[in-house]
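Missing here: one protein chain of the complex. Every other protein chain is in place.
Right, subunit A next:
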Amino acid sequence: MCMKIVHTSDWQIGRTFSFVDDEALGALQAERLNVIGRIGALARQEGAPHVLVAGDVYEHETPSERTLRQPMERMRQFADITWHLIPGNHDAHTPQGVWTRLLRDNAVPDNVRLHLSPAPVALDAGGQAWLLPAVLQRRHTLSDLTAYMNDAPTPEGALRIGVAHGSVVGFGNEDEAQHNPIAIDRAEQAGLAYLALGDWHGFRQINARTVYAGTPEVDRFGTGGAGGGECVVAAFDGPTSPPRLSTHRTGRFIWRKLENVVLTSGADIEALESRVRAIAPEQPETILAWLEVSGMLGVENLALYESLIERRLRSALTCLRLSGAPGLAAGVDDLDMLGAFGPVREAASALLAQVEAGGAEAVVAQEALQRLFLLWGDVRRAQP
């Protein structure tokens, strides 16, 4: 016996991102649908007849009609693949929830199976492989919904695969683990060949048989685990042998957060740009970068920063999110460029004194000073 499945989760169709512009938002949202096609293609490529989606297919409890149906229509295109969906904490099987709507409106394709009750389901006609879904009926539960798997009957010698959405107890953030807990040794307790988990957005293997596949298209800068943007292919040689696991990249966008970027010179600025572009040198448009920038720059370098990072790099990426900014390291020497005398220099001196005095006003004075230098450049350039 050899069987393969594709394990994925946390599609979160309909998710919005507040820090990107409308154009990028459209692209990101579209890609979360497009990735379904890539998953289907992966399943075909790997010869896996089943795709397990371990919860959080949808971001919202009440998505729009279009958002509700779009993933179904994408899955319908892979008629040879059976898609197994369970509710997650974002799309729990609540009254009037997404699953009720789909069933009520007859929107579920034949090749998509919704598992809305916790009971073993045969994956094949011969009854050799069984799926044991855990079903979240509200956003948060305090009980382990996989517990029933211990005693869930399946034919002797059958392959038992569990699928659940929640937090493995004793792993990761304990606060999160308080909700929708899953025993870390559930696979062992319940005799599962594999426990396909969702909720963690990056790939994470808990043990030989317990795995978080992560989201197939990355949706945040901090994913936890290793990256995200992947799917897991699990191959089973027998009902008891541990699965052979392989991860496959499905995501298009690369989300990267660069923390503690300190800029003190023009070289630092150029290095930063290179570093960001190096994330995807061929396809910078697939990059979403979050830079936590600090440091002090001279007047010229500040202009360089504006030019290279805030204008050029921002245009190259899908999203450039900046936290902080380099300060203006303007000294008396820098003021000389404004001339030895004159009202502009005097105004700059006054602002610099405010900056050096510190306090809340200093921040405004710093910005005013930066603008003064920028405008000075503009004025000088405009002069014949």
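Going forward, contacts are C-beta pairs under 8 Å (C-beta built on N, C-alpha and C of every residue); 3 or more make two chains touch, one makes a residue touch a chain; residues count from 1.
Here is the rule we go by: contacts and distances are computed from a predicted model.
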item: Chain not present in the shown complex, as UniProt names it (candidates "Indolepyruvate oxidoreductase subunit beta family protein", "Cytochrome ubiquinol oxidase subunit I", "GTP-binding protein" or "DNA modification/repair radical SAM protein"); value: "GTP-binding protein"
item: Absent-chain contact - pick from A:T62, A:S117 or A:S323; value: A:T62
item: Full-complex contact with the absent chain, from A:G127, A:G222 or A:G339; value: A:G339
item: Which of A:Y148, A:F221 or A:W376 contacts the chain that the document leaves out; value: A:W376
item: Missing-partner contacts on subunit A, residue numbers; value: 14-18, 25, 59-68, 94-96, 101, 338-348, 350-351, 354, 364-365, 367-372, 375-376, 378-380, 382-383
